[in-house]
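Have a look at this one.
A single protein chain has been omitted from the complex, and every remaining protein chain is retained in its original position.
When the chains are written out, they are named A, B and C in that same order, and each has its own residue count from 1.
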Amino acid sequence: MSLAVVPEAAPHEAAQEPDYIRAKSGVLSWLLTVDHKRIALLYLGTVTITFFLGGLFALALRTELLVPDHGIMDAMTYNRMFTLHGVTMVFFFMIPAIPGVFGNFFLPIMIGAHDVAFPRLNLLSYYLYLAAVILGLWGMIHGGTDTGWTFYTPYSTTTTTAVLPILAAAFINGFSSILTGVNFIVTIHTLRADGLHWMRLPLFLWSIYGTAVIQVLATPVIGITLALAGVEHFLGTGIFDPAHGGDPILFQHLFWFYSHPAVYIMVLPAFGVASELVGAFTRKPLVGYKMIALSTFGIAFVGFLAWGHHLFTSGQSAVDAGVFGFVSMLIGIFTSIKIFNWVASMYKASIYMTSPFLYTLGFFFLTVFGGMSGVALATISLDVHWQDTYFVIAHFHFIMAGGVVLMFVGGLHYWFPKMFGKLYNEGWAMVAAVLVILGFIGTFTPQFLLGNEGMPRRYYSYPPHFQFLHVTSTIFAYILGMGLLLALINLIIGLINGPRAGNNPWGAPQYEWDTPSPPPEHNFSATPVINRDPYEYRGQEIIENAN
Amino acid sequence: MIFAAAFYNDWMRRILDLPDQASSIAPEVDQLHYFVIAVTMLGAIGLTIATIYFFAKYRYRGKQMIGQEYKPGPMFEVVAVSGPLAFFLLWFFIGFHQYVEISSVPDDAMEVYVMGKKWMWKFAYPDGPNAVGVLRVPVGRPVKLLMTSRDVIHSFFVPAFRLKKDVIPGRYSELWFTATKPGSYQVFCAEYCGTGHSMMRAEVVAMPQAEFDTWMAQQRNSPIPSQQDSYQSKNEPQRGQANMVVQGERLAGEKGCLKCHSVDGSAHIGPTWLGLYHRAERLSTGETQLVDEPYITDSMMNPTAKLVAGYGPVMPTYMGKLTAPESAAIVEYIKSLRDPQLQAQPSEGPAYEPGRRP
Amino acid sequence: MTAHAESHSAHEKKHHGAGFYIGIWIFLLFCTAATYGAAQVDMGAWNLPVGLAIATLKGAVVCLFFMHLWGDTRANQFILILSLLFVTLMISMTLADVNTRFPLTAPPNSQRFKVNPNGQLE
Partner (left out) sequence: MQTDAIDHGHEAKPTHLRFQFSDSARQFHAAKFGMWLFLGQEVMFFSALFCAYAYYRNQFPDAFWHASQHLNTKFGLWETVDLLTSSLTVALAIHFIRQGKRGLTSAMLIITILCAFIFLGMHSFEYYTEFHEGLLPGRFFHPEASIHLPPESAMFFTCYFFVTVLHSIHVIIGIIVLAIILAFNLRGKYSSAYYTHVEVGGLYWHLVDLVWIFLFPLLYLIT
């Protein structure tokens, strides 16, 4: 990069140009901004709120499950709680979180562009997402619905609870996701700086690109499916109602055709953040750059073929079960390629122990166990026993909660100096990281055993012999909650009176660390020319952390 | 060797908290379970140890040290792909083979109708009593459950048998098992179905064959008619011991079947019903079609599809005029016309009413 | 992928004359008439494939010439092919499921496949 030639130790030279936070002031400049960095901060605010809201629902569920029967709420409230936990976490946190916050902020900076291809479309996506969250909250206030985040018919079309607002919220959220996907793909294709050919694209952008492809091609199917379920609930047109010849299994096919690629919309960006963190803190070029990039596309495309493994016990034919089972096994391969390459990258490295890297280690541990349990679930005869039990809940929480949340929080710590120009307290961040990782492991490992024992999911009351495992899981759930809260408080304190951060506090080799932190409004004064690989570590002096 | 295998089986089962193996396929599934869990846990622990070892060994200590460039040869990638792939595909083939075994019903299976209704399970034996919440089955004999639901999707899940099948409203789904150990096993509803989803539990009681036969005989001639609300459709008064064959006979009269089909073997407008079940009919298209439940149900709903040779396409369709239990009752009545001296047995088929609007 | 260095070629692409578009239009009308005519002839099981073939031909013509996909960048063409691939994938897998399912799990009168005595799929 032309800038890179400038001696690193002179951060003050770019200080004259005001950074994007202080470039304009006033509420309108934030609400009507088209600067991708400000939109990223808007996303960050909303996403943090929905995350902690979803977390509260989860803690309410866990508290209720302390006792086999009536705990603190009745059955109907419990059913509403787990539905709202599912909807809030899936639609309002995990799908928009990493692409919305880090994708928006760092995509233009990493490819040396001034902004995304369609800035106003970017703002429109945020407001569609905000509208979905508000509609979802309005639905929650009106009692929410008790159909579970999967809205299976005919229950979702005959329930008396307010299911329509939540369906509409998920429908609108879909459009925000599609438009973000379109925006990112066009930006990566057309706005790359000179010298940044495809093989020099940072791995985070490969995973954002893969996610965007899935977002664009899979999300419309959930839009139309939820619309069909909504019209069926409202008018009774009989498309899923067996009494008129309809078939509930068709709804499951259409729903999972989106929802399985959707879990890869959630997890691929997390893999991208993990690649960036490993590249930064192992002080050496990443092992198997091409393999990791290719396996991103492997997951993206093969992910579209494997939706039937959610229907093994739902009356699907054995022929289809075989085809879907076989394809699901292939997806396991791409994840294992990534993990093998990350771990190999730590061989003969110079590992710089920081809290983001501790999150990455936690991410490795949880994703390996989560991924392995996923492959076990894809073995069809075992899935007959495990389907709809707590084993499935443990599996996807290991990957979703373990993978996506850890990488969201880890990425937030890693890019915090660049986004806000401040440094947070490293000590407390480490404590929070340990608490969070222990909390995850403690909460969800007992649920594997619960699943083996045959405890079905979404159960308000359960036979007494499950109680011991539920109590341990709840205790660790509170530890997890405290850990995340501590991490948030630590970051906020760092934001308010943390010391100023230089351009590259971690001494990381990637492109985004060459801009001043926080970067100016148009990212670069002169359009950059990129003449090096993203993970080519050039012996940068490690600027010891201030604390 | 067998003792070691039994010890290993029980030891692994206790560690993984699996319920006891009470059905014929449970031990096989559990063997695959141990194999998959063992290999995956080894792989996962191996990776974790490697991570911790690398982390400890190559940590940056004080002096700024650049990591040496380490480019593993292509062999590393090949192993990283083929190793897991081999295991995954092996598990897939064993798993799929077992799944086909789980889903193909042996011919001599004893048939039981199961009805999932909002928050209870009802069981009906074609030739025996009906029961709510308790399914009694003989040990050692395959039992085929023909399941349906009255309102929303439920799922019949018996952890001890390692079996589960969704129960879909308006349709039948099929699940079979052979209980190997006498005892009582918990049944859960595994698909979310509303407020009482967690209370929708039942019990499978596996009894030795002799004990089962005595129970069945004792039930059959017990005077108290077991209360059957499921069959009683809205506009029909409740009648005493209404078993399926009797219901079938009455319905055949009411719905006008007997106007064209004789029951004593004499020729009539339509084929006679005496001995019709399991007879190879020659169709107008020349093929021979074995008369079984699906064919009879299909002919009621779609009569001109597979016309028997020599008869005109005059039969009206009954689609929408006959609910599932009524057609099931008529099928039972036709089956009972097989052998004059076989005494008709009472039983009750599942019914489906469309989801009521709020 | 697209060579992003291609600066002005998007504008100097070979332009078809107005007559070319009218020619395409007439071809499309001819195809519509063909599909309408083909529907009158009862070809038994062949009607659906023929109808779909003509519709795909018309769709392809509209895409290539009216939407200028013919000389366009490979990325645009790739998107259309990819989405059509996923559409056929979704439809074929769901139909495969409903046709090889346990016969009584499908709606009552849709059993158009051979069933051996105890309801087992052949």
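One rule holds in what follows: a residue touches a chain if its C-beta (ideal position, glycine included) is under 8 Å from a C-beta of that chain, and two chains touch if they have at least 3 such contacts.
This structure is a prediction, so every number in the text was calculated from the model and none was measured.
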Worksheet item: Pick from A:Leu235, A:Ile496 or A:Ala526: which residue touches the chain that isn't shown?
Response: A:Leu235
Response to the item:
Touch with the missing chain holds, among A:Met110, A:Ala218 or A:Ala262, for A:Ala218
Worksheet, complete the sentence: Touching the unshown chain, chain A contributes residues 32, 34, 108, 113-121, 123-124, 178-179, 181-183, 185-186, 189-191, 216-221, 223-225, 228, 231-232, 235-239, 241, 244-247, 250, 253-254, 257, 522, 527
Worksheet item: Taking the full complex into account, what residues of chain C touch the chain not shown?
Response: 2, 4, 6-11, 15-16, 18, 21-22, 24-25, 28-29, 32, 35-36, 38-39, 42-43, 47, 51-52, 54-55, 58-59, 62-63, 65-68, 72-73, 75-76, 79-80, 82-84, 86-87, 90-91, 94-95, 98-99, 106-107, 109-110, 112
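Methods note: only the chains that are shown with their structure count from here on.
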Discussion item. Testing understanding: with touching defined as stated, what is the shape of the graph linking the protein chains, line, ring, star, complete or other?
Written reply: complete
Worksheet entry | By mean Cα position, the chain sitting nearest the middle | A
Discussion item. Taking the mean of the CA coordinates per chain, how far is chain A from chain B in Å?
Written reply: 38
Item to complete: Could you list the positions in chain C whose residues touch two or more of the other chains?
Response: 102, 105-107
Discussion item. Using the touch definition from the top, which residues of chain A touch two or more other chains?
Written reply: 242, 249, 315, 318
Item to complete: Mind listing the chain C positions that touch chain A in their complex?
Response: 1-2, 4, 75, 82-83, 86, 89-90, 93-94, 96-102, 105-107, 121
Worksheet, complete the sentence: The residues of chain C that touch chain B in their complex are 102-109, 111-112, 115-120
Item to complete: Going by the contact rule at the top, pick out the chain A residues touching chain B in the complex.
Response: 75-76, 79, 146-148, 152, 154-155, 157-160, 236, 241-244, 248-249, 282-285, 287-288, 291, 312-315, 318, 321-322, 325-326, 329-330, 332-333, 336-337, 339-341, 343-353, 361, 364-365, 368-369, 372-373, 375-376, 378-385, 387-389, 449-450, 452-454, 456-463, 537, 539, 541-542
